[in-house]
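The complex appears here minus one protein chain, its other protein chains still in place.
Lettered A, B and C in written order, each chain numbered from 1.
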Amino acid sequence: MKRFLSLVLCLLMFAGMLAGCSSNTDTDPSTDDGTTTTTPDNENNSTGDETTPSGEENYKKDIIFGLGGKIVALDPQANSNTQHNYYFRMVFDTPLDFNNETQELEPNIVTEWSTEDAVTYSFTLRDDVYFHNGEQLTADDVKFSYDRAPDTDSASTLGDLIKETRVIDDFHFEIELHSANVDLPYLLTLPTASIINREAVTENELEGTGIGSGPWMVDSYEFGDYMKLVRNDNFWGEKAKAETFTLRYMPETSARLISLETGEIDICADPDPLDLERVRGTDGLELQSYVGTSITYFAMNYKKEPFNDQNLRLAMAYGINAQELIDVVRLGEAQPCLSLWGWNQYGYNGGTTPYEYDPEKAKEYLAAAGYSESNPFSFKLSVSAGERKSCGELIQAQLKEIGVNVEIVEFDTAGLSTSTTNGEHEACLYGCGMNIFGDDSRRLICPGTGVNKSHYDNPEVNELMDLAVAELDDTKRTEYYHEVQQILHDDGAYVPLYFANGFFAVKEGTGGIDYYPTSHHDMSNVYIIEQ
Amino acid sequence: MYRYVLKRLVLLIPVLLGVSFLVYFILDLAPGDAVDVLAPDDATQEDRERMREELGLNRPLVIRYLDYMSDLVRGDMGESYLSGQPVWDSFIEKAPNTLLLGFASLVVSVGLSLPLGIYSANRHGTWKDNVSMVLALLGLSIPNFWLGLLLMLLFALRLGWLPSGGADGFASLILPAITIGTGMMATLTRTTRSSMLDVIRQDYLRTARAKGVSERVVIRKHALKNALIPIITIIGTQLGGILGGAVLTESVFSWPGVGRLIVDSLNSRDTPMVTGAIIMTTMFFSVVLLLVDLLYAFVDPRIKAQYATKKGGKSNDNKQKQKASA
Amino acid sequence: MNGVNDDIVLQVEDLTVYYELEEETVKAVNHISFSLKRGETIGLVGETGAGKTTTALALLRLVPDPPGVIKSGKITVCGNDMLSLPVQKLESIRGKDISMIFQDPMTSLNPVFKVVDQIAESLEIHEKLSKTEAHEKALDMLETVGISRSRGGEYPHQFSGGMKQRVGIAIALACSPQLLIADEPTTALDVTIQAQVLDLIKDLKDKNGTSVIMITHDLGIVAEICDQVAVMYAGHIVEHGSLDEVFNHTLHPYTEGLFNSLPNINDRKSELKPIPGLMPDPTNLPEGCAFAPRCEYATEACKTTQPELRTVGGTHKVACLRYDETDFHINRGKKHG
Partner (left out) sequence: MTTSKSKKQAPDTAPVKKQRGQWAEVWHRLKKNKGAMVGLTIVVILIFIALFSDVFLDYDTDVIGVNTAERLQPPSAKHIMGTDEYGRDIFCRILYGTKYSLSVGVVAVIIALLIGVTLGAVAGYAGGPTEEVIMRFTDIFSSVPNMLMALVVVAALGQSMFNLMLAIGITSVPQFVRITRAAVLTVKTQEYVEAARAIGLRNYRIIFSHILPNCLSPIIVQTTLRVASAIISASSLSFLGLGIPAPDPEWGAMLSAGRRFIRDYSYMTLFPGLAIMITVLALNLVGDGLRDALDPRLKD
């Protein structure tokens, strides 16, 4: 008997220890009322509560930035996901820049630009821009960059638009497009339009692409672990305020935030919505946020059974309760989304009528499509792990109430991307960050690109998009885009769910981060004032 | 002895070929390929085709494999689809971290298991014996990523004694090593206990006592050296578990090791990197297993004699002698 | 008898040892007493399971506990009361004043240590020699037991059974103890090797004047090497006396039975007379005399009362009730040399 008691005792003691050390003392869970629907008050789409630097402050020399994605390439034209864009923005210069405050284009290394017919654009370069290896940036480098673009992995969309880049002289060049595109200047603000150094790259393809002309230089890196940047002291613009900046890959979200709290890192990207309350409540930490333009949407395969039937698509549109997704999955940290346009995207129609959650109406559409209690409609929903899987589970439960059986099929990122691009899926949950220029929505609603997960192909929409992109007159262009959004809504091509708010948890006194809704944040001028 | 070592190394070649074949073909079954990960969302179908061509993914599987193997034989493990960096460089960058972590967790595991095993063998049958066995089993019964998180919460956050992640300095090694180490304790403690129980019964201990040797020395010198033999065999088999544990622990503690490299590469269908890394780890483990066998011979003279006299061919007899009591 | 006499090397009084297992208790040794003078050799004779080895182990306090328990008795070795000695003192005596050779050479040597190191260990402990001195002396010991010095560096598995037993002897006699216990040293060896090992023990005994307890079930060995003989049966000493008294004037029926079950070289045709039945179960010893069930002279009394060892003449003692009757004698078969 004694041995039996010893066994039970040991188990209880161990369980107690586990419970003890993991139950937290900060916020007592029981008081936390389930749904924290805090509307993001002042943190709306401002660039975070910026503490503007006043005079000579003692800036923290070395800043460590913990992020959830790993950096695996130097070449700005080889990669385009968020984590790489942080590094590209800091190390390279793009011809133009976009001011999030004024929503206006601004000169960067290009001082003036002009076009008559939106086909040929002419640009003037600054003459005091130098690469990190000391060579001066000239039009030859620009031509080299954009001639190389078509056969790279990420800059190919830009490269395919350009027919020819002509060098006039060292500091003047012209770009001629295959067809008129009003959005070119906007495209030249994206990291994929970064200018790389011709000599360095021709000499050593792998290392050479790391030479930029931006305020920061690449110091050392270990792919999949960290990338250390050091200040470029002879930068043509405003010098960086810190000396070194290290981007560190920390996959486990909760561990990343803990490193911030223990002071091992200074900035933590994308903390878990669950922990936002804690960060706000912890002194020494600050929460900076921005309303992103990355739309999470429910796409239905337009090309094959069962979702070629419009009734079923509309049944889904009214059967899914987007607000509940916002409250449960995003814990309120998201904005409702009306259509497949970013809220700051050219041509966004704030007035499009949203799909109100209306189970009865959904049931009517289901009946119209020939489904009922006796003959229930069921389909497979492809999702990837994490947030989208949580949304999937919730949608599964919601649609159950209107008699629809959803089977969740889980993929890893590569698997999901392939099966949805090849159209093997019936429906899927996907996301896409919308840029500022109007034509960006083309990749979602017109055939030909990997993001059109509904394989939506409506000649009327295609025609309107082509007209708009070539239309110089703003009012007409906006009209076209509004019309497209209305057609999409009536046809039920997609069910847009929400714009997720983005968050950075930072050490107190952090500032200078220029937040972009498309999450290409510019951290060149980041600083931390030592408290 | 050298004939035996040579034979084991030669035997390694077919195993490595087999492993590369196995991983390469299984990985190809996975839906999607590196281009689906690399290509940005707005890449058109032509872009994707072009990228596939660049990486040679459009060729049939067999040709790709043969091409890969012909490079491999010449020592070139190819480049990662993702970063273009040679597989060998990335592996070499990460290998020391996992090696360090593996060694540290072995130290933790052996450091905890040996005393616990001896302690429970000496008190065979009492409740102390049971409690220590349960403690050892606990290590095996707790999913180690959960343990890792709890340790981090307690020691890094609440007490602030240790860093919560990263691979800078000795302090950041402690928590991951404990997480992996405890996982391996169970088998090691059990083996120590049963081999000590066997040895304690042996006559030569009685001879030692009859010689007037003190009890402490009888256990520590005479008994332990004999008991070490099955323990070393088990440590050999446990090494596989280290990398298994590392895969999880490295992502929890942001430890830039090979385990995480393989998981990340797997998710991004980076076949050369995955195959290369697995081949290297397999080669590393086989060499370490061979070292364990040699160490085994070093400790047990009966085996050493067997190597010297017997022609290499008899190696599986000797395997038979190592009780496979894993 | 119980006065401390300086030439008494070993004094055992009323020694009782039980093995207490979960379901039963094995009464291995029951109230035995004997003593041994310097240079004298006593033979402990009996079948397997008679408690010979347990007795030997008890002398060195090596009986494994649990399950072994020394119920009663006093053991004095060279003036030291073994049972009450503190552990350090006990350890300083083991191997120095009293040492033991074990039965099975195959398992009694540590397989992972060199032979010479195993001998040198006791020298280092008891003679306080340095490593090299002990190493040298150990090699000398090897030579004295007939093994060439060059083989000192080899391991036990490289030696034959006989050679291993010689190493065992070298270990036991390294510190030239006053009392040597040899627990069936030759049983595990074949006959030719047996003779060599016995001669070796005899030479070393005579040279150093060591007293020896020779444990065996082989009466031939007893005849050759022992001065005294004690016959054990089921944990009791049933007959004890000088070699001549026990061999030529056998009193106890069991001892007689032992002699009768030996083939007689001179009279090949004579029929063997084995003792009927088997050793009693030590967990369930019969009431009276343990040998009663198998004894042809057994009376009702034998079955109920426990016989005491009583002196019959000179140093000859026997534990048999029948000798209360003055004229009792057992019919004795022809003896052999």
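Following the convention adopted for this analysis, contacts are C-beta pairs under 8 Å (C-beta built on N, C-alpha and C of every residue); 3 or more make two chains touch, one makes a residue touch a chain.
Remember, predicted model here, so these are calculated numbers, not experimental data.
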{"item": "Residue touching the undisplayed chain, where the options are B:Ser83, B:Asn97 or B:Asn130", "value": "B:Asn130"}
{"item": "Given B:Val218, B:Ile235 or B:Ile262, the one touching the chain that is not displayed", "value": "B:Ile262"}
{"item": "Selected from B:Ala34, B:Val247, B:Met273 or B:Ala297 as touching the chain missing from the view", "value": "B:Val247"}
{"item": "Identified contact with the non-displayed chain, of A:Ser122, A:Thr253, A:Gln310 or A:Thr478", "value": "A:Thr253"}
{"item": "Residue of A:Asn81, A:Gln396, A:Asn462 or A:Gln486 touching the missing chain in the full complex", "value": "A:Gln396"}
{"item": "Contact set of chain B toward the excluded chain (per top definition)", "value": "11, 14-15, 18-19, 22-23, 26-31, 125, 130, 133-134, 137-138, 140-146, 149-150, 153, 186, 190, 194, 197-198, 240-245, 247-248, 251, 262-263, 266-267, 274, 278, 281-282, 285-286, 316, 320, 323-324, 326"}
{"item": "Touch residues of chain A, complete complex, unshown partner", "value": "3-4, 7-8, 11, 15, 18-19, 22-24, 26-27, 29-30, 32, 34-35, 253-254, 272, 274-275, 278, 324, 327-328, 385-386, 389-390, 392-394, 396-398, 400, 408-412, 415"}
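Just so it is clear, only the chains that are shown with their structure count from here on.
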{"item": "Pairwise touch network: line, ring, star, complete, or other", "value": "line"}
{"item": "Chain located farthest away, centre of chain B as origin (C-alpha)", "value": "C"}
{"item": "Most centrally placed chain - per-chain CA mean versus overall CA mean", "value": "B"}
{"item": "Centre distance in Å when chain A and chain C are each reduced to the mean of their C-alpha atoms", "value": "90"}
{"item": "Junction residues of chain A, two or more chains touched", "value": "none"}
{"item": "Set of chain B residues in contact with two or more other chains", "value": "none"}
{"item": "Residue ranges of chain B touching chain C (in the complex, touch as defined)", "value": "202-204, 206-215, 222, 225-226, 299-302, 305"}
{"item": "Residues of chain A that touch chain B when the two form their complex", "value": "2-3, 6-7, 10-11, 14, 18, 21-22, 70, 72-73, 78-81, 151, 153-154, 156-157, 160, 206, 222-226, 248-252, 254-256, 258-259, 261-262, 264, 411-419, 421, 432, 443, 448-451"}
{"item": "Residues of chain B that touch chain A when the two form their complex", "value": "30-34, 36-45, 47-48, 50-51, 54, 80, 82-85, 90, 93-94, 127, 130-131, 134-135, 138, 149-150, 152-154, 156-158, 160, 163-167, 251-254, 256, 260-261, 264, 267-269"}
